[in-house]
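Below: one structure, written as structure tokens.
A single protein chain has been omitted; all remaining protein chains appear in their positions.
Let's look at chain A:
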Amino acid sequence: MSGKLTGTSAVMLYLITAGMMAFVLCPIVLIVIISFSDGYFVSFPPTGFTTSWYVSVFQNPEFTGALLFSFVLAVGTTLLSLLLGVPAAFAIVRGNFPGRALCKGLLLSPLIFPVLITGLALLQLFSSYGWSTVKLNLLIAHTVVTSPYVIRTVLTSLELVNPSLEEAARTLGATRWQTFRRVIFPQIAPGIASGAIFCFMVSFDNYPVSMWLADSANTPVPVVLYRQIGTVFDPSVATMSSIIIGLSAVVVLALDRMVGLRRAMAM
């Protein structure tokens, strides 16, 4: 595409883009504003300015515990998804076995199943086998939901890697492992990173699966948030949400610094 839009069409395009951005960002901004509201109920416009909700939320062990639990769960889920997803993507792209297309479809299928149903199915599975370690169940369930994101992004970036790069490395004396580490990995690192970000975010704010599997001792933060809303509708809910939004932004920005997310997302 060459040339820039001018005149009416340009103005229209800017308006539509601005409208979309407002649509996406407004609720988030609203929540952040409310979190500083000096009132006992959620109301807009806010009735004053206070940071006291932040103080009280951080003094709430139920919330901080859940926040830490969700963070650890999301990190664990991401690592496990990478461990399973990267080799799986590699096998699908470079492997030469019958049923590759079917394999790919099955591995990506959790993306199109309703997550609520996946969670229920896993609950039934775990209870029928009598698996009662909630932490492990949550880790497995989250990985089922998130691993397709890694597989998808790594698949895409692997497909762009010219196979003769591997062949060149091999003829130059590299073993398979050296070829992966020195030639393939640097090519697909942005894909792995963006997959990891998706994993982290999907796990961190997952409600529909956690809802079925969590118990009172192991509660991810979205479940705590939902309970809180059910009990009392004060600005602390908005405060908790703001903290989650901030934490997510920090993780995304950190990964961006590390591997260049813009490059990864552009693929």
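Following the convention adopted for this analysis, a contact is a pair of C-beta atoms (placed from the backbone, for glycine too) under 8 Å apart; a residue touches a chain by one contact, two chains touch by 3 or more; residues count from 1.
Simple rule for what comes next: contacts and distances are computed from a predicted model.
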Chain left out of the displayed complex - its UniProt protein name, from "Cytochrome c1", "Sarcosine oxidase subunit gamma", "NADH-quinone oxidoreductase subunit J" or "Spermidine/putrescine import ATP-binding protein PotA": "Spermidine/putrescine import ATP-binding protein PotA"
Absent-chain contact - pick from A:Val32, A:Cys103, A:Ile140 or A:Val183: A:Val183
Candidate in contact with the missing chain, chosen from A:Ile117, A:Leu136, A:Ala168 or A:Val232: A:Ala168
Contact footprint on chain A, counting only the chain that is left out: 162, 164-165, 167-175, 178, 182-183, 186-187
